[in-house]
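Shown below is the structure under consideration.
For this view, one protein chain was removed and the others were kept in their places.
Chain nomenclature is as follows: A, B and C, assigned in order of appearance, with residue numbering initiated at 1 for each chain independently.
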Amino acid sequence: MQLGMIGLGRMGGNIVRRLMQRGHQAVVHDRAEAAVAMLAAEGAVGAASLADLVQKLQAPRAVWVMLPAGAATEDTVMQLGDLLSPGDVIIDGGNSFWRDDVRRAGVLREKGVHYVDVGTSGGVWGLERGYCMMIGGDREAVDRLDPIFAALAPGLGDIPRTPGRDGRDPRVEQGYLHAGPNGAGHFVKMIHNGIEYGMMQAYAEGFDILKSADAPVRPDNERFSFDLADIAEVWRRGSVVSSWLLDLTADALASDGKLDGFSGYVDDSGEGRWTIQAAIEQATPAEVLTAALYTRFRSRQEHTFAEKMLSAMRKGFGGHVEAPGKPSASDNAAVARGEGGNA
Amino acid sequence: MQLGMIGLGRMGGNIVRRLMQRGHQAVVHDRAEAAVAMLAAEGAVGAASLADLVQKLQAPRAVWVMLPAGAATEDTVMQLGDLLSPGDVIIDGGNSFWRDDVRRAGVLREKGVHYVDVGTSGGVWGLERGYCMMIGGDREAVDRLDPIFAALAPGLGDIPRTPGRDGRDPRVEQGYLHAGPNGAGHFVKMIHNGIEYGMMQAYAEGFDILKSADAPVRPDNERFSFDLADIAEVWRRGSVVSSWLLDLTADALASDGKLDGFSGYVDDSGEGRWTIQAAIEQATPAEVLTAALYTRFRSRQEHTFAEKMLSAMRKGFGGHVEAPGKPSASDNAAVARGEGGNA
Amino acid sequence: MQLGMIGLGRMGGNIVRRLMQRGHQAVVHDRAEAAVAMLAAEGAVGAASLADLVQKLQAPRAVWVMLPAGAATEDTVMQLGDLLSPGDVIIDGGNSFWRDDVRRAGVLREKGVHYVDVGTSGGVWGLERGYCMMIGGDREAVDRLDPIFAALAPGLGDIPRTPGRDGRDPRVEQGYLHAGPNGAGHFVKMIHNGIEYGMMQAYAEGFDILKSADAPVRPDNERFSFDLADIAEVWRRGSVVSSWLLDLTADALASDGKLDGFSGYVDDSGEGRWTIQAAIEQATPAEVLTAALYTRFRSRQEHTFAEKMLSAMRKGFGGHVEAPGKPSASDNAAVARGEGGNA
Partner (left out) sequence: MQLGMIGLGRMGGNIVRRLMQRGHQAVVHDRAEAAVAMLAAEGAVGAASLADLVQKLQAPRAVWVMLPAGAATEDTVMQLGDLLSPGDVIIDGGNSFWRDDVRRAGVLREKGVHYVDVGTSGGVWGLERGYCMMIGGDREAVDRLDPIFAALAPGLGDIPRTPGRDGRDPRVEQGYLHAGPNGAGHFVKMIHNGIEYGMMQAYAEGFDILKSADAPVRPDNERFSFDLADIAEVWRRGSVVSSWLLDLTADALASDGKLDGFSGYVDDSGEGRWTIQAAIEQATPAEVLTAALYTRFRSRQEHTFAEKMLSAMRKGFGGHVEAPGKPSASDNAAVARGEGGNA
């Protein structure tokens, strides 16, 4: 089958490669001409513009947009809406906000153009392992794109089958899911990333406690100097917390056991935030997912204003003047021994 | 090699079975005679008492205690300390508090008896999949027990090897780790369970938001009715959140998609609590692990006193009288539409 | 000065009364004729409709809308926009979302009508104690309304003056603040309520721990049976946690020491949610305010789906079958003694 691809970054380029490896044809476009040239050298048809790309595809066309969520995706989708013909389909495979999908699909529907939102997980490993896809859109369009999804998905592989799935939609076991109408694909992907944040933070906190077990807050026979790389590795094997994220963690720790190569400055993408927004709209408690997000916010500041407020209040009622390195009645070792201050 | 086993419950019994399958001999004891008889029928040597068990083992002896943490383990370990001879070793394979290990090891050391603490993960699946073991104790004792650990561990299996581990302790890749001196084994297992709580809660919150996406707080075209079993399944395949816990979740949802068979009353074992205790002693923030623990506490109450306090204050300043089912200016749908109350 | 008031509920009615007590005139309207009649009997001029109210006011008019946030306020403000004349001013004294203020002010500005958003705190006590007001809008309109705000505010009273305020805006010490342009008033009120949630939850958790200090998880000499009413009372006097919310708490506990009269079902209004939304947009960690909100969400469910997920996973890996009242290896007293289960 033939697919147009707009956006040849880390994700888009590899998606095209995986499709071509499995016998599909791709017409590709990117603002960076070098990216187009590289894929053309690998067998894709290069396109110099959106209009050129549309012209080089046979109707009914399928155009996958793989750009940063927000303005880049919005503009491209809207321009494509003007260039395409009734019966064509636009796939937004990026990390768009699900409400944008609902809105865009409505606009395009009036032009007879289908819109399919695809949450795509797999990162830099997807070319080799395949992509897990969560899909929203009308059935006609999703079904027509099935060869594309089937080629991109991991397939059954050697992952054990879940009992009790006989008679259920077989695509799910292949690694792609038609989750519902427009917006559903990105909604599920949003929650996927929210969970990802929570899991990452769970590991991160656990390893941090393992690391600080060597701090001099306890007598020598109650302190431990753990090899974190070995702990990550052993947990991969038969433990309840084994996961792909743990595999990656074991990788990282095996090569840099103290993670000195990392700053500790942690970005967040929109999905973590939108997950909390959905939780709040739906009055669903989400303590862990929220705490995971806030850790990232905090990681990007030297000190929050909130912390200065605490210091100011402490000075107000107790005369405490605080600073790192300053001797204090309540340094950690002292507090651990039960020697607190007065308030 | 020969091992004594005390405690033939879900874990202890299967550990004996896995050892015998791999050519080791076991002398077994349990307060329940039927449990002893069953294992004896499978090839173990039954013992009628601790003294009998000790007598039936050849020195230097190795006795594995697999009992509930707390009084049962404490009493048994101390009795064994009196019955055993210098050079013998006691293994506590349960979920003891790591400080109890430090103390017990000190007491036993004076009698010349070794003590090894083993955090054992694997649950009801361990017989087949093998057990992940985190071990604390002196090197001599741990090394002597190596045939036992090697037999219980999962082994390399088909889990991909982590790059960069050449030259490292090969036992770790087999699934068992000598983590450090006494207490280290159960400390690492404690953190393992703390992480487990956090991961479970991350999944639980994510699926809860997926489920409540169908609540009537939004217009129809912004509501989704997701098939949670399919979502769990698709995430097993190529996504960032794949894990063994997700495999189990997919299992559960495939057979009971709304989990109607579960009460929502959630126990916690000691490790989750001790993890937080360690975090606090070590001044290490652990938001996610703590929130996961508190969710379980909350799940076991109909209403907390704290919630009644909130209601009492709201009545105090705003005249609000609250109860489920009562029409309220701030029911969820109204709030979602922006119709809050006044305070 | 003359003020029109639309909405004669708990807040609107008392605002009119306080204004009339201080010599101002009010023209009042409410959908409920009885409410209009009651205020008319107290000296206000009743109006049968919005149009009637507008007609009975002298230009330039000032009309205060005191209705539930959302559709009721939106419709009324927009209708007033059509009825009023250039130079008139609409005050939204309810709990509107600040972005609605920004939008509405823009629409009305084109008609020459001023819009002022006023966050009003004071609840049922405002008639007597005065209202704390946080005001957003253009300077001309806010200044013109000064007699109204001055009459509604508490005034200096016997609250000690803050040192260092000489030369600052004297209105603030009277209890009203021109916080900034449109939206600023409700933004500040939103944060006020967010903080209120956090403070309430801090007290609630503290008292809950005091109450559960009597649970049989510890030996008798480590258990306490506290008189919560006395504790609330003593903290009002010289302690660091004294506050008006604590005064209300002491009131409630003095008359119902176990709060048996409260269900523990706790509503939330929009401000708590919007506070978190702002925190997330601004990448500002807000753990405490968020946790306080989630407690309320949780209080309104018997069991969350998330909790059922936890139970399902626990059954999956450990064979645990959980239910209240069921004997369990990990009931609280057992866990407190260190007798956890195995996983």
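By our rule, contacts are C-beta pairs under 8 Å (C-beta built on N, C-alpha and C of every residue); 3 or more make two chains touch, one makes a residue touch a chain.
It should be emphasised that the depicted structure is a prediction, and the values quoted were computed from it without experimental measurement.
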Of A:102, A:184 or A:200, the residue in touch with the unshown chain: A:200
Listed residues C:42, C:138 or C:251, member touching the removed chain: C:251
Absent-chain contact - pick from C:115, C:203, C:262 or C:305: C:203
Chain not shown: contacting residue from B:251, B:271, B:287 or B:322: B:287
Residues from chain B at the interface with the omitted partner, ascending: 240, 268, 273, 276-277, 280-281, 283-287, 290-291, 293-295, 297-298, 300, 304, 306, 317, 343
Contact set of chain A toward the excluded chain (per top definition): 9-11, 68-72, 94-97, 100, 120-121, 123-125, 193, 196, 200-201, 203-205, 207-208, 211-212, 244-245, 248-249, 251-253, 256, 259, 262-271, 273, 287, 291, 295-296, 298-300, 302-320, 322-324, 328-331, 334-335, 337-343
Interface with the unshown chain - residue positions in chain C: 99, 102, 106, 121-123, 126, 129-134, 153-154, 157-160, 162-165, 168-169, 172-177, 179-181, 183-184, 187-188, 191-199, 201-203, 205-210, 212-213, 215, 217-218, 221-222, 224-227, 229-231, 233-247, 250-251, 254-255, 275, 278-279, 281-289, 291-292, 294-295, 332, 335-336
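Here, only the chains that are shown with their structure count from here on.
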Fraction-based call for chain B against chain A, same above half, different below: same
Relative to chain B, chain with the most remote C-alpha centre: C
Computed distance of Cα centres, chain C from chain A, in Å: 36
Residue list for chain C, restricted to those that touch at least two other chains: 268, 273, 287, 291, 295, 298, 300, 304, 306, 317, 343
